[in-house]
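All protein chains but one are shown in place.
Now for chain A:
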Amino acid sequence: MKVPHLEPDSMVGSKPYVSKPEHNTPLGFPGELVEGWEQKAVTKLGELVSQSRALQVFLDSCVKCGACTDKCHYYLGTSDPKNMPVARQDLLRSVYRRHFTFAGKFFPKLVGARDMTKEVLDEWYSYFHQCSQCRRCSVYCPYGIDTAEISMAAREVMDSIGQGQKYTNEILVKVHKIGNNLGLPGPALANTLEGLEEDVKEDTGVDVKYPLDVKGAEVLLVTPSADFFAEPHVDGLIGYGKVFHAAGVSWTLSTHASEAGNFGMFVGSSANLHKIAMRIREAALDLGVKRIVVGECGHAWRVAYSFWNTLIGPFDFLDPRYPVPQHICEFTYDLIQKGALKFDKSANDDKVVTFHDSCNVARASRMGNMPGGQFVIPREIIKATCNHFHDMAPETIGEGTFCCGGGGGILTDELIDLRIKGAMPRMQALKDVIEEHGVTHMAAICAICKAQFTKIVPYYKLPMDMIQSVHGLVSNAIVLNAKQ
């Protein structure tokens, strides 16, 4: 990966639409930029720091060693120095220093401390929406400084003064009101699932069910709402259903919790994070399920794996023999291990597959019972269902994986330029395996990755349909009548 030279302020103009009052007030944020926001922002920042050891330590500890400067895909793709993780942190750290540290109060020039001004706010708005909170920088920083935490705090401060971002806040309102990010109401969802059942029946001749709100089912499946209709997401959902069918495990989706995604994390709002997660506890209790399984979604898996127990636990009402929550890949992998699934790998013989590790799965969560299981399990599933698999270059996968360029709440059209540029490192690694190993398809386990990639691969002269759901591959290869 070639590291570009600096092109200062080349991306300063990249900013998402500001959210309107109707997308702010329902979330508990002021409708628009409030009177005296400078002081309010500083006060809020102080509050956040006092409530988060991460912020406290990260803001003090950076030594400006520069180790992270070439690690962010947005810097690599845009050359804008403010997209270097440490420089992004400094946008906020400078204000923190000015108001909360001895050195910044008395020697601001010396340590680069700045007052909270309109110019600073504008910079925050641009560059904290050029961070996908992918945590790649935190892997490489000697103190584990995680710019994602700082981006979340900055966005929370901005929301608290009425400078929210339209895309995320609109979605947050939708999920609170309708139950999922896409605003798909219950009846439409039921229709969609019926349609899927018919399609699968036509395809395979087997009655695979896609149940909704079934009380007493064994498993509650919570999945990103994109799975309900977008391509290639829906192939994944079809795959989950086939796996449950083949395993003979009863399962259900829930209209109340028809969304695994939790954008509360992106804007750093603990209240929203908690409230959105709470729907899953409620649905699980209401339906009386024994297990919760989460579909293919990166940040949703982070929230589920790392935060659910804290936010909506304890899960003493669920079957203690299974991890709570369980990833659909863990579920499928267990069955494969037990020999309970039968595959015809030749169904995927038209493909040479590679796997994109999604950032939130790779660096913010785990699968299985050993560190790094999140890298092994999806690959084992692919290998069980496909004859041809090749990994991309080692420094671009696993814990060093490059973000798709669209995560963290920036998957919106007005940021398309940023998204294309931010995808560059991943695209380069992909092109390398295409050339060297004839790779034809890239599988992913994240709704945002899939949506982002299908949108931006054409700009890199690659076909949209090369992006696959891992459970789409499972769906192709699984032999269903084995059990019939």
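Of note:
By our rule, contacts are C-beta pairs under 8 Å (C-beta built on N, C-alpha and C of every residue); 3 or more make two chains touch, one makes a residue touch a chain; residues count from 1.
What we mean here is this: contacts and distances are computed from a predicted model.
Protein name for the hidden chain, per its UniProt entry and selected from "Phosphoribosylformylglycinamidine synthase subunit PurQ", "ABC transporter substrate-binding protein", "Nitrate reductase" or "Sorbitol/mannitol transport system permease protein": "Nitrate reductase". Considering A:34, A:54 or A:416, the position touching the chain not shown turns out to be A:54 (whole complex). Of the listed residues A:33, A:67, A:230 or A:393, the one in contact with the hidden chain in the full complex is A:67.
Not every partner is drawn; the one left out touches chain A at residues 3, 5-6, 8, 50-54, 56-58, 60-71, 81, 84, 86-87, 90, 101-103, 107, 109-112, 135, 138-146, 149, 270, 274, 278, 281-282, 285, 305-307, 309-314, 317, 323-325, 362-366, 369-372, 374-375, 399-400.
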